[in-house]
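With one protein chain removed, the remaining protein chains of the complex are shown where they sit.
So, subunit A:
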Amino acid sequence: MDTLNAGGVRLSCADLTTREINAALAELPDGAEARIEEPWGRHNLAVGLTNRITIDIDGNAGYFIGGLCDGPDITVDGFVGWSVGENLMSGSVRVRGNVSECAGASAHGGTIIIHGDASSRAGISLKGGTVLVGGDVGHMSGFMAQAGTMLVGGDAGHALGDSLYEAVIYVAGKIASLGSDAKVENLTDSDVLRVKQLIDLAGFDHIDPQNVKRVASARQLYNFDALKDQKY
């Protein structure tokens, strides 16, 4: 985004504190554009926003980017740290690089799109959001994910989908191992259609929607009696 629309703002981390940047973003009217320059790994950029604005972060950023947001569309042209888009309610966070741990943790809604790889526990505790990863995901991804969808364009690490509830994970590459109570299910036509929609949304061009694995809960740990088999 080389130009900003009328009323758009440029905010530089070289000059402003995190608090000043977030306060400035929160003041913008719906439809406004903002660019955050020189982020230098700054944490907590663009958190807790409720306005329908577009934000471009021009470089690598730190923890919780876009966390607790309910509205904006955020793009990071770089890498980010832990828990990008945590507890997202609506809107989107797109990262054109790799992300560290816990991407999309507890996201209730909205979409988190990661063009690179995601480290461990991507989609942990997911509660209805959508997490789309073009590359690989680390171990324990989808841990205790309750609702929503994950798509992994590359390979998944060990214990994928451990203790899954009702979320569904699609994996295009290899799965190192499944976690407790996760199982691979048959792909249906509606799954293929859903994956196609997600690929189009993310702009991924390396995933064949007919050739992904569907991982869901075996629902054997849903009640305490399952402890008889010491699965926990």
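Assume contacts are C-beta pairs under 8 Å (C-beta built on N, C-alpha and C of every residue); 3 or more make two chains touch, one makes a residue touch a chain; residues count from 1.
Note that in this section contacts and distances are computed from a predicted model.
Enquirer: Looking at what's absent rather than what's present, what does UniProt name the missing chain, "FMN-binding glutamate synthase family protein", "YeeE/YedE family protein", "ABC transporter permease" or "Succinate dehydrogenase/fumarate reductase iron-sulfur subunit"?
Expert: "FMN-binding glutamate synthase family protein"
Enquirer: Can you work out which residue in A:Met89, A:Val184 or A:Leu201 touches the chain that's missing from view?
Expert: A:Met89
Enquirer: For the full complex, which residue in A:Gly128, A:Gly179 or A:Pro209 touches the chain that was left out?
Expert: A:Gly128
Enquirer: Where the complex has a chain not shown, which of A:Ser106, A:Ser119 or A:Thr149 is the residue touching it?
Expert: Once the missing chain is taken into account, the touching residue is A:Ser106.
Enquirer: Under the stated touch rule, tell me which residues of subunit A contact the chain that is not displayed.
Expert: Counting only subunit A, the missing chain is touched by 18-19, 22-23, 43-44, 47-48, 50, 62-64, 67-70, 82-83, 86-87, 89, 102, 105-106, 108, 121, 124-125, 127-128, 143-144, 146-147, 163, 165-166, 222-224, 227-228.
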